[in-house]
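Quick one: this structure, given as structure tokens, is what I'll be asking you about.
Omission of a single protein chain aside, the complex is shown with its protein chains in their original locations.
Naming follows writing order (A and B), and every chain is counted from residue 1.
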Amino acid sequence: MKTVDLNKKQTAILQTFGPQLEKSGTMYRLWVGFLLLMILFGGYGLFRQIYIGHVVTGMRDHAVWGYYIANFVYFIGVSYGTAMLAAILYYFKVPWGRPIIRIAALVAFISGVIGPVFILLCIGRFDRLHYLFIHARVQSPITWDVMVISTYLVGITVFTYLLLIKDFAILRDTDKFEFPSWRKKLYNALALRYTGTSEQDQQIGHSTKSMAFIMVPKVVLAFAVLSWIFGMTLRPGWRSSIFGPSYVIASIATGIALIIGVMWVYRKLYKLEDYLKDEHFRYMSLILIALVGAFGYFTLSEYITSWYTSMTWESKVTDKLLSFKEFGWAFHLANFFGIILPIVVIAFRRFRTPTIITALSLLVVFAMWVRRYLTVVPPLETPLLPIQDARPEYVHYSATWVEWSLVLAGAATFFIFFTLVPKLINVVPISDYEKETN
Amino acid sequence: MKRSKSKYLQCSLGFRPRALALSLAMMLGLLSGNVLLAQEEAEENEPLRTRMSLSAVQGDEDMATCKALVRAKIDGRYTGIPGLEVVFFSITDSLEQELGRATTGMDGIASLRLPKAKLLADTSGAFPIMAIFEGNEEFGDSDDEITITPASIALEAMEEDSSRTVTATLESMGEPVAETDIYFYVKGLYRPLRVGEGTTDEEGMVSIDFPMDLPGGPEGNVEVLVRLEDDSDFGTVEANVSKAWGTPKLMAGDSPPRELWSPSPPLWLLLTFITLLLIIWGHYLEVIYKLFKLRKKAAEN
Partner (left out) sequence: MSESSENGRRDFLKKGALGVTLAAWGQLVFSCAPEGGHDHAAAEGADTVKVLTPDGQLVEVDQSHLRHVHHTQDISYEESRTGLPGRKFVMVIDLARCTNARKCVTACQKMHHLPPDKEWLTVKLMKDSEDSEPYWFPKTCYHCDNPPCVKVCPVDATFKRQDGLVLVDNTRCIGCKFCMTACPYSTRVFNWGERGEPADMKTHRANAETSIPGQVGTVEKCDFCPDMARMGQLPDCVVACPNGAFYFGDQNEDIVTNGSETVRFTELIAERAGYRYGEELGTEPRVYYLPPTDRIFPAEKGLEELPEESRKLYEDLF
């Protein structure tokens, strides 16, 4: 049987990844155990919520959505953003993009799985979820979202898989490592009998390219539909035409920041300095500040218009965001650390080192989450009619441990995925280096 | 969550001494309490006193309806008692005859509808009626009696030259009744709407201009109701007539419109939705099909 031939460069990469593909250390096992514990804790929170009802969460009438929806919007946005980045890098064959595409697609895949779980957590009746299909109303943005998200999830899964086929074949054929037999069988199945013929290359290349091509309009549509869940209501702070674009930009920026983080960790852990070079971080950081800059502009544009015109209901929301007695600290700090600081620092060439860029990216990752929270909760706490209720939990939303446990479980799922993936496949594609001269 | 729980704990600990003191105080009061309690229980065994008010409505087709409202004071308010059997009698000096029985409804009213011919008349031609509730374990007995003079209203509704007139003629035992206030209503879903009133003339007649723009009920019928209300001699006398003066609202085969808020979506929305899904899923299927083909072909080779 014919096998995939490797050149020197490819063999070198394979050997770089060998150790962690083959075995795991104690620290590794502890880390995975810790993450599993967090997920289990989240599972306990979920059990309480299903068993007792949503009364165990901090959500109440008025603030009917909270951490769950903020997290949903955050993760699914990251997924869309990174999918779009991966698709564009692939489609236009951006030369420096090769090692990043796979990481981007993996981030897109796992965030795309985590995100929708959070909208499910927000639903009062799990037992009636199938009604979304059997009683679907085409007029509802939720129906659009259900369809778009499930369509998108299939798309990103197929796309990510297409990117991995060749490497599965390489791992199937290599005799450098001792894999247990189940792993060999798995690689064998996933490799789809790929042997590296030019016809097969062409086929896979064509399919991937067409998936990348359709990914862009699909993601734009998905972004639009998601932002319309908010935009199609009469609430100030949600019903604004810039909501969608602003959300798109913020999400792609968050996605890039996350990719930078993942890149940095992988580079450190697996000594990938030859593949994930400094210039990759530089390029990504430049895209990042361009995007957060645009997001800053959209933010300004949204809030300065509502502040200037000062329509009653609308400015109530804006005032809450600006006032230090309400959400002011969160809003201003998020804008400072998520928008202003990254732009200012990265503007100086000498600060564009991987570590500084990664640190700034982490700030962006947190700041954007805060901004997501601030788009979801303050408008809900600001209804048209006054809330004249003696119960403080009906006036102000504050999350309970159940919500925290599930938010942390979501983050743990993200981490555990990126911890386990290098066990299965090399995070830098080997197949992309086939054109390298021997 | 955690915070409020601990607060609760604090509170219940903090107030336990007070609760204890309260319990002691109650224990001391227990003896005297027992005496009071015994009295209360004795009272409870006695049936509750009831009150009855009897009224009668003389309607169309020589029919009359006797209405007995049975009430009792419950929690300081007189409340109609449902489910009690009331017996109606016609009583003259010489004769006594049971008219029938009826059970009180949710509002505490027992009503019995019967032809006037069944009622016994006294010497003056009036009908003395009595209603009795005999009492049961819980409610004491009560009764009431009234005497009504037979009367009837003849009703005529006319439309000519874009004006509508409703004329009512009140008569009692063949004689017109003058100088009596008559009210005109239109029946509504919940309560009748008063559209006019007047006092009968020498011939017992009164007419009103009926409003032209009343839309009437679902079928477009305007039900005119004319009433002499709670008269000391006649009780309530009423007559009604239905006229197709309104606009019907029941459209045959009314299906909900295609709107954002209706069960059926606007067509363009449905088409866009389906088209988009078909394009994307069609594309997916093509890619997945090709992958299968790839595998198959490799196997053949």
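Operating definition for what follows: a contact is a pair of C-beta atoms (placed from the backbone, for glycine too) under 8 Å apart; a residue touches a chain by one contact, two chains touch by 3 or more.
Only a predicted model underlies this, so the values are computations on that prediction, with no experimental measurement involved.
Of the candidate positions A:P245, A:P383 or A:P422, contact with the hidden chain is made by A:P383. The missing chain lies against subunit A, touching residues 52-55, 59-62, 64-65, 122-125, 128-129, 131-132, 135-137, 139-143, 146, 229, 232-235, 380, 383-392. Residues of subunit B in contact with the chain left out of this view: 7-8, 11-12, 15-16, 18-19, 22-23, 26, 30, 33, 37, 44, 48, 72, 74-75, 79, 81-84, 104, 106, 138-139, 186, 188-194, 214-219, 246, 248-250, 254, 256, 260-263.
The rule is short, and it goes like this: only the chains that are shown with their structure count from here on.
The mean-CA centres of subunit A and subunit B are about 60 angstrom from one another, to the nearest whole unit. Subunit A contributes residues 56, 58, 137-139, 144, 147, 151, 154-155, 158, 162, 192-195, 197, 199-200, 203-204, 206-207, 210-211, 214, 218, 221, 400-402 to its touches with subunit B in the complex. Residues 1-2, 260-261, 263, 265-266, 269-270, 273, 276-277, 280-281, 283-284, 287-288, 290-291, 294-295, 297-299, 301 of subunit B are the ones that touch subunit A when the two sit in their complex.
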